[in-house]
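What follows is a single structure, and I will ask about it in a moment.
Removed: one protein chain of the complex. Kept in place: all other protein chains.
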Amino acid sequence: MIASPAAWRQVEARIARHADYGHDHRWLDLEVPAQFPPPAPGQFVQLLLPEPSPVLLPRPMSVAGVSSRRASRTLGFLYAPVGVGTRALSALGRGARVSALGPLGRGFPLARPGTPVLIAGGRGVAPLLFAADALAHEGRRCEFLFGARTRGQLVGLAEARARLSRARGRLHLATDDGSRGFRGHVVDLLERLAPRFDPPLVLHACGPHAMLHAVSVWAARHGAEAHVAMESVMGCGTGICRGCPLPRSARARAAFSSGTASLYGNREYAMCCTEGPVFEAGELDWERIE
Amino acid sequence: MIASPAAWRQVEARIARHADYGHDHRWLDLEVPAQFPPPAPGQFVQLLLPEPSPVLLPRPMSVAGVSSRRASRTLGFLYAPVGVGTRALSALGRGARVSALGPLGRGFPLARPGTPVLIAGGRGVAPLLFAADALAHEGRRCEFLFGARTRGQLVGLAEARARLSRARGRLHLATDDGSRGFRGHVVDLLERLAPRFDPPLVLHACGPHAMLHAVSVWAARHGAEAHVAMESVMGCGTGICRGCPLPRSARARAAFSSGTASLYGNREYAMCCTEGPVFEAGELDWERIE
Amino acid sequence: MRARAAIDLTVRIGPLRLANPVLTASGTFGYGDEAAHLVDPARLGGVVTKTVTLKPRAGNPPQRIAETAGGMLNSIGLENVGLERFRLEKVPRLAALRATIVASIGGETPRELERILEALGAEPSIAGFEINFSCPNVARGGARYWAMPRRLERTLARLRPLTRAALIAKLSPDVTSIGDLAIACEQGGADAITAVNTFVGMAVDLARMRSRLGRATGGLSGPAIKPLALARCAEAAAAVGIPVIGSGGISSGRDALEFIAVGAAAIQVGTASFLRSRAALDVLDEMTALLIARGVKRLGEWRGALRADAPPVRRRASPRPARPAAARRGVVARVSSAR
Partner (left out) sequence: MRARAAIDLTVRIGPLRLANPVLTASGTFGYGDEAAHLVDPARLGGVVTKTVTLKPRAGNPPQRIAETAGGMLNSIGLENVGLERFRLEKVPRLAALRATIVASIGGETPRELERILEALGAEPSIAGFEINFSCPNVARGGARYWAMPRRLERTLARLRPLTRAALIAKLSPDVTSIGDLAIACEQGGADAITAVNTFVGMAVDLARMRSRLGRATGGLSGPAIKPLALARCAEAAAAVGIPVIGSGGISSGRDALEFIAVGAAAIQVGTASFLRSRAALDVLDEMTALLIARGVKRLGEWRGALRADAPPVRRRASPRPARPAAARRGVVARVSSAR
C-alpha cells in the first residue's frame, strides 16, 4: 500500500457530475485521463481550481470511489463546502475543468490479515466507502461502523447503504442523540460490537480528530491494530514543501530509522502527505495534534 | 449635467439579464433599488464582484440604458470581457448579485444648444445609445455616427438600429475596410457629413483614445464643441483616492480656478471620475494621454 | 447603537479619547465629507484626512493605480490642496462633521513639518496629527528619508511643543526594524505609532515595456499586505509603551480583531473603502458584534490577548504602563532575535 512517491501525475480533470449529497455535502465525479494512476483507498488528490481562482493553493481531497473505462478514469469525491476554496469548487458545473495532482500519500493497509473494521465519522465516510469497494473486489467483507451527532449528519446514508450492500459490508450506525442506530459515540458502538467480530480486528478509521483519537485509545487498550486517516493544512501534497508535519509518538521516534527517505519526514515529525494521510495510530503523538 | 458628488449610492444589484451581444461582447441588465439615483448618459457605475472574487477593485462601466419601475430601476451595460474582472463578471448568471456604486461622474451635456452629433467607436456605443434615448425623451433627434474596423465590430448593430429608430436618431455607419457603410474612419465620415447637419454642431463621442483624439482635432479645426467620454484606471470612482488623473491642456490650466472643489482635481490634472468621464475635448492635453 | 452600549470600546491616544478603535486611513477617505452621506464620520473612532503638505501638490503623472494579486499599487504622490487651502477651506468643513479629526501632515524636512504644525497646531477642530513619515511615492521626504531613528526622534522632539493635540507617527514597513523606529518616535514624544503605510512595489506593462505606473514604483495596499502589516504592527506594539494603530489590508471586523489581538490599540480602514464606501462602519459593527458574542466587556481585554504559547508573541496586560526605554529595548531584542 505504499505508493511510490513518483507515481503521481498532474492532469486536467473534467467535472462529469457534481451533485448535492445531503446535509450540505457535495459529490464530485472527476474524469481523468487513464494515464492518471489508479488511486488506492485512503489516498488523496490535490485539486486546484481553474484560473481566475479566489484561492492560491490546491485543496486535498480523499478519493471516495474510482471507476475506470478504456481511455479515462472517474474519481469520486465527497466533500463539504466549508471555506473559500471548497465553496468556489462547489460552484463549478459539469464540464468545468480542475487540475488534479495524485494519487498522493499512503492509503489504508487493507491487506493486513484480520477482520477489517471500517469506522467512519461524518464526512470521513468518503475514503471508507472506497475501502469497502476495494475489499469487496478482493472478495472480503467488512464491518462498517458509521457515526455522527445526529441522523442528518450520517452523510449520504442511503448511498452508503447501497454501496455497502453491493460490497457485502455490514453497516452499523451510531448517533450521539440516538436518532438513528445505536445511541452514543461510534467508539462506544465499537466497544459493544467488537466481541462479535472475528479477531484479530484491523481498524481503519476516518473522521474528526477526537474520534480518531478515541479509536487510537481503544485500539491500544484492546491490542487491536488501528489505521487512521489524518488531515493537515497542506502546501504541495508531495513531500516537497515540508508543510504538513504530524508529531511522532515516543515509540515512533525511538523506532525511527535514519534510513527513512527524507520525503517521509524526520525523527520528530512525519509528513501527513507522504507518510500518511493514513497512519498506524500508535505512531502519532496524539497529545500534540489538534 | 454636473451630478452632485454626494448623489451616489452603493447598493446590491441583481443580475436580471446577462446575454451575448455579438463580437465577444455582453449585455448586462442590473436591477437596483429605486433609491439608486437615476444615472444620466455618460455617467458610470463601479461594479464590484461578489466574494470570493478574483479581483480586488470595482470595475467602472458606463450606463448604456435605464428603465425604471416602481420599486426598482434596471441599468443596462454593454461590455467586453477583456481581463480577469470582466471575464469573471461574464461568468455570473441571472440572479447573481454584484455591488453597484453610482451614478458617478459627469455625463454628456446633452442640453447644449445645437445639433447633437453622437460619435461611437466600437463598444463606445454603450453610453451613446443611452444618450440617444435621453435626447428622444426630450423630443430631440440626433445624428449618430458609428464606426469600427470592420462590420463585425459594429457591436450590437441591430440593437443600436432598433433603439435609434425608436429614438428617431439617424444612423450613419463607417468601417475601415468598407465592409459596412462608409469606407474609412468615423471622423472622415463626420468630415463628409458635417456640412449637411444643422449648425452649430455639438459632438458627443465615446470610443478608443485615437478616435477621441481625432474628434478633438476635428472639433478644434471646425470650431465645433466636442464632449468626449474618457477612461482611466480607477480606484474609488468618487474623487477620493486621486487615482485617475488626466492632464489638462494649457488652456484649461490657465483657466483653472483655485475655487474648484478639490474633488475635481487640480490645476495640473483633472480627475476622470469626478470632473469626467466626459470632458470638453479642449480641456485635455491629448499629447500626454495614452 | 444599542449593541455598542454593552461594551466599552474607547481608546486613549495620548490626550485623545476615541469613542472606538476604527479610523479611516489617510488618503482613502478624503477630507471626511466626500462620503459623509453614506458614512457618518461621527460614528467612527476618527477620520484621518489626506496628507497635507506645505505647498499644494499636483501629484504624480498617470497611471496612478495598478491592481496586483490581492492588492493595489498606488502612485498618487501626495496630491493635496496644500496647507493654505486646507486651513481656509477644509478645516471649517472638518469642524462641521462633529467627528474626531486627525490631520495627516507630510513634509520633506523637519522644518516643513514645523511650519505646518505652527499653522495648524492650535486648531480646535483637529484632535490629532498623524505625521506621514512613510510615503513611498514622493521624490523627497518619503519613506526612505525618514527611515532613520535619530531623524525621527529629533523631528518629533521639535514638533512636540507645537501642539497639545495628539501626535501620531506613521511608519513605513520597508525597514529592517520597525521596532527601532517606533522606539525613536516614542522617545521623541509621539503619542502613538501608526503601523503601517504601503509597501514599495512595482508592476510592469510588458506591452509597452515600462512601469504600469507613471513612476517606476508605487505603494502596495489591500488584502495582499495584511499578513505583513500584522507582523510589523505586532513588532511595533511589542517595542513601545505608547499605543500602536494598525493599518494594512483591514477590511472586516475579524481583520480588526486580529490587529488588536497582536497588540494594536486601534486600526485604520484604507483600501477597503474603495470597494465598499461603508467599509469602516461595517468593520466597526462586525467587530463590535464579535466582541459582544465573546463576552468581551472592554476592548482592552482583547488587546494583545493573542495566546502566548505560540512564541514569541507575548501576552500583555492593557493598558500597559509606560516602561523605561531600556526595558522596552529588551522586549524588542527578544522579538527580533526570534525572527
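To keep things simple, chains are lettered A, B and C as they appear, and every chain counts its residues starting from 1.
The definition used in the following text is that a contact is a pair of C-beta atoms (placed from the backbone, for glycine too) under 8 Å apart; a residue touches a chain by one contact, two chains touch by 3 or more.
Note that the coordinates shown come from a computational prediction; the quantities given were computed from them, not determined experimentally.
Listed by label, the shown chains that the missing chain touches in the whole complex are A, C. The residue from C:A95, C:A119, C:L228 or C:I292 that touches the chain not shown here is C:L228. The chain that is not drawn here is touched, among residues C:D174, C:D191 or C:D282, by C:D174.
Interface note: of C:H37, C:R87 or C:R215, the residue touching the hidden chain in the full complex is C:R215.
Among the residues A:L56, A:V82, A:A162 or A:A220, only A:L56 touches the chain that is left out of the figure. Within the complete assembly, residues 5-6, 9-10, 48, 55-58, 99, 101, 232-247, 258, 262-263, 266-269, 288-289 of subunit A touch the chain that is not shown.
Counting the whole complex, the residues of subunit C in touch with the unshown chain are 68-71, 73, 136, 139-140, 142-145, 147, 174-177, 199-204, 206, 208-211, 213-218, 220, 222-228, 230-232, 234, 249, 254, 257-258, 261-262, 290, 305-307, 309-313, 336-339.
In this section, only the chains that are shown with their structure count from here on.
If each chain is drawn as a node and touching chains are joined, the picture is a simple open line. Each chain's centre was taken as the mean of its CA atoms, and the one lying most distant from subunit A is B.
For this pair, subunit B with subunit C, the centres built from the Cα atoms lie 37 Å apart.
Each chain gets one centre point, the mean of its Cα atoms, and the points for subunit A and subunit C are 47 Å apart.
Counting partners per residue, subunit C has no residue that reaches two or more other chains. Within subunit B, contacts with two or more other chains are made by residues 55.
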